[in-house]
Each structure stands twice: as C-alpha cells, then as structure tokens.
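Encoded as structure tokens, the structure appears first; notes follow it.
All protein chains of the complex are present and in place, except for one that has been dropped.
Chain lettering (A and B) follows the sequence in which the chains are written, and residue indices restart at 1 in each chain.
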Amino acid sequence: MNSIYQYFRAIWYGFSSLWKGMMLTGHYLVHPKKILTEQYPENRDTLYIPDRFQGEVVLPHDENNEHLCTGCTICEMNCPNGSIKIITQQVVTPEGKKKKELDKWVYHLGLCTFCGQCIDACPQDAIKMSNAFEHSVYDRKVLTKVLNQPGSKLKSAKK
Amino acid sequence: METKDIKRDEFVINVGPQHPSTHGVLRLELWLDGEDIIDSKPHLGYIHRGIEKMSEALGYKQFIYLTSRMDYLSAHMNNQACSLAIEKGLQVEAPPRAQVIRVLMAELSRLASHQLWWGALGLDLGAVSPFFYAFREREMILEIFEETCGSRLTMNYITPGGVVNDLHPDFVKKVKKLIEQLKGNLHEYDQLLTGNAILQARTRGVGKLTAEDAISLGCTGPVARASGVKCDVRKLHPYDGYDKVDFEEVLNDKGDNFARYWLRIAEMEQSIRIIEQLIDNIPEGSYREKLKGVVKLPAGEYYQRVETARGELGVYIVSDGKKEPYRVRFRTPNFSNLNALRPMLKGAKIGDMVSMMATLDLIIPDIDR
C-alpha cells in the first residue's frame, strides 16, 4: 500500500514542482517591464559607463598643449606587458643645461590589458584611463598610438 | 593512468577540448559501454599560459594581475592571496579599511561566481532560463566592481598594502540595493531549479564522493564541504579579518551532486550575511599602505592560502631578495577538484558526466594556469 502511495506521490510531486517552474517563466513572459536587454548601439547616448572604467591609457593635455609627463619611464618599467615605450630626447634648455625630455609616448593598445599599473606607478600622475571602449579598428597599425600631441611640452614646474 | 585495451562493445569518445559542457578547453577521454561510462581520463594543458613562469620575470606588484586570469571568477580572491603573501614577506599589514574592502569584494565575487555556476548548471542540464535569471544579479555585482575597480572581470584591484582605489561613493548604496534584490530573488532559484523533480532526479544520489576520497584527492571548497570535510580557510586560518565576522561554514555529509548544489546555494546566503555585517561598518582611514615603487621581498619562502569560490588557493613565493620572485607556485582548487571526477564517473551515465562537471564547478584556466 505504501509503495502505491509513494508512486502517486512521486507523480504529484513531479507535476507540482514542474508547474512551479512554469509559473516563474510564465510570470516573466507576462511582465515585459522586467526585461533587461539593452539595445546597445542605439542607446549609446544613454549608456552608463562608470567614470573609473579602464578603457584606454591617455595622456591629458591642457589648453596650452602641455602635459605632465617627464619621461621618467617608470610606467614603462611597471607595465607587465610592454605596452608602453617612452622615447626620450636630449634637449638643451635656454640656460644651456642638457636635459632629458619626452619625445614620444608610444602606447600599444593591442598589448594593453588595462591593468592600470602604469597609472598607479606614475609619480607625476601624468596619465590616466579614459572611458572609451569601442576600440575595434580595421587596421592593426592604428592601435599603436603616440599619446603626446605634436608640439606639446612639459608643463613648467608646479607653480 | 595506463592505457587500456579496448574490449568489444566498448568505445572511446573525446569530450572536448571544444565541448559545450566542459566550460573551456578540458578534454575528457571517456571509455563507454553504450551510455555507461567505464573509465575516464582528463587531458590538461590546452589553455596553459605559463602564469607561474611568467611571474618569475615580473616584479612583485606586476605579476598579481596575471592571477586574475587563473580562476577568472574569483579574480579578487586570487589577487588577495598574492597580496597577502607579499605582505607577509614585507611584514606590513593592510589598513583596517582595506581589509574590510577586501572581504567585501571577495564575498561579492563569491556571490557572482556562484550565480554564474547556478546559471551554467541549468544550461548544462538543459534548462536555458536559469542562466538569465542568475545573470540579472550578477550583472549588478559586476557593475559595482566596474564602478570601484574600473573593470568587470579581471580587476587587479587588491594590491600589496591594500587596495588600489578607494570605494566609489555609490558603493554602499548599490550593495544594499543588490542585497535587497538578491534576497527577494533567491527563492526564484528554488522555484525554478532546486525543487524541480527533474533536477532532483538528475542530482540526488549521483556523483557520490566520500569524505575519505575528498581528503585523499585533495578536494577543497564546496566540493569537499559537501562531503562533510571541514576545510573553509576563512574559518581555519582566518585572514583579512574573517575572524571578526560571524558566518557559518556550511557542511553537508551526503557528498552527491545535490549536496554540492545545495551547499553553494547556502553559501550564497552566508556571503550575503557577511556583506550585511560589514557594509555599514567600513572603518574610515587610509585604504592603502604606501609601499616602495619597487618591492623587494627578503630572501625566504612565503605561503598564503585563501578560500576562493571553488576552494583553497595557495600561493607559494620563493624569494632570493631580487625584485622578481625566484619561484611562484599556485596550488589551485580546481586542479584537485578535477581529480574527484574519475572516481565519480565510474559506472555513471553520459548525462551524469554533465551534471557532475557542473556541480564540481570547474574553471579550466585555473587547472592549467
């Protein structure tokens, strides 16, 4: 007798538990307000990107076309992937002293893992991460960037 | 394992390296007799990236970012383990605020990891919808990570001496909202899968792992705890202030698939409990102990273990006083948990293989490193 009871109990349990699951999917079927999909390329304007999002290393320039990088190459040493190459040059200052200065801040976006160690290491806080995330390009060469703008110079010592 | 002769009626199939249920590039060789599995043999190395070797060429601060790529779902915990080991060597301790932040982040990633596991388990067993329900809350967690750490999966946020950034101003508010929503939605997990007759049939009594086997195979984490082995590093060797929070080490003595399933769901509740205790009590103060630009550990050996979402991760660093480690070795939880698959699989069906892999919650990049 007990086994018969167990038999029907199993059937009942099966049906009721399956029905419960169906109720949940059914619930979402009739509640389209709960849909989470974001229509990405269309909602570009309303997209929420947190401001700390690490998208790409940039070297900010101010309105005088001046940046903060002294060319000390600490970031280059700290990058685990070798995505940074700092090329420096010797210049002669007006006072006649020889000085090392940044020539090219080469950044290989294709090698970068956005770990943020270069930003962490930079003693001048010269570089930061931008929020850009649409990095795909058709030509790999575009991914190698020179971050200092032509003609830019080092911001003169902190005023 | 020695290669066997294949008898009549037996045949061998290769599951993987490209197979939907191996969640990565694990290759399993299965000896089959019809639907029954006679024996199995995992082949590793398809995603070996040499993280240990690469670490020897990088500085102490640098190599940590590589560990985010081992068990990518427990990235915070991996970073934490390395940071703790290095801190041991430097004889510094993270400030209290940083410790609480670390614990919060670790528990959040445990939640996120278990949610992904739950969704993937549904997917493996043939139900697609759980995946999306699980990802709803996981997405919120990842957004919290993104706001504070700057990225979603491989954060590189925990660093020797503390954490890289301070918490985002919205952090507390968002976590509270998440906890509230999660508490409201956890019953959906039960409604959709836990109570489901088909899931019960697929998991109960399947894939038994005895406590002795679990210990001798070196299983840790939810896999071992589901067999009744006490092994929670957070309890046994507390780190980063886990001894100050109140939570339970969930145990189950059945050792089958369902025990592991149930245990992870219960662990989610414990993680929520830890977060609730800490979220209002984040101490003020500095979030980072300033270290020197180039970190050098005194010569010696340092070992640190943490509990990741899948078990015990051990980091062993040998230093010879230079700025790079002499040797780094990781004892990853998935490698040992994978060992449990062979004794379980004997005599099981092909369908069971999928549910076992799902409840073992293997992350293949963590096995190969």
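Rule of thumb we're sticking to: a residue touches a chain if its C-beta (ideal position, glycine included) is under 8 Å from a C-beta of that chain, and two chains touch if they have at least 3 such contacts.
FYI, contacts and distances are computed from a predicted model.
The subunit not displayed here is recorded in UniProt as "NADH-quinone oxidoreductase subunit H", chosen from "NADH-quinone oxidoreductase subunit H", "Carbohydrate ABC transporter ATP-binding protein, CUT1 family", "Xanthine dehydrogenase family protein subunit M" or "Phenolic acid decarboxylase subunit D". For the chain missing from the display, the contacting residue among B:164, B:199, B:233 or B:278 is B:199, taking the whole complex into account. Among B:26, B:340, B:354 or B:367, the one in contact with the hidden chain is B:354.
For chain B, the residues touching the chain absent from view are 11, 13, 19-21, 35, 122-129, 131-133, 136, 192-193, 196, 198-199, 201-202, 349-354.
By the touch rule set out above, chain A reaches the unshown chain at residues 10-11, 18, 21-22, 24-26, 28-29, 32, 34-37, 39.
Simple rule for what comes next: only the chains that are shown with their structure count from here on.
Centre-to-centre, using mean CA coordinates, chain A is 24 Å away from chain B.
Against chain B, the residues of chain A that register as touching in their complex are 13-14, 17-18, 20-21, 23-25, 36, 50, 52-54, 74, 78, 80, 113-117, 120-121, 123, 129. The part of chain B that touches chain A in the complex is made up of residues 58-59, 61-63, 65-66, 129, 136, 139, 143, 146-151, 154, 156, 159, 164-165, 168, 188, 191-193, 195-198, 200, 293.
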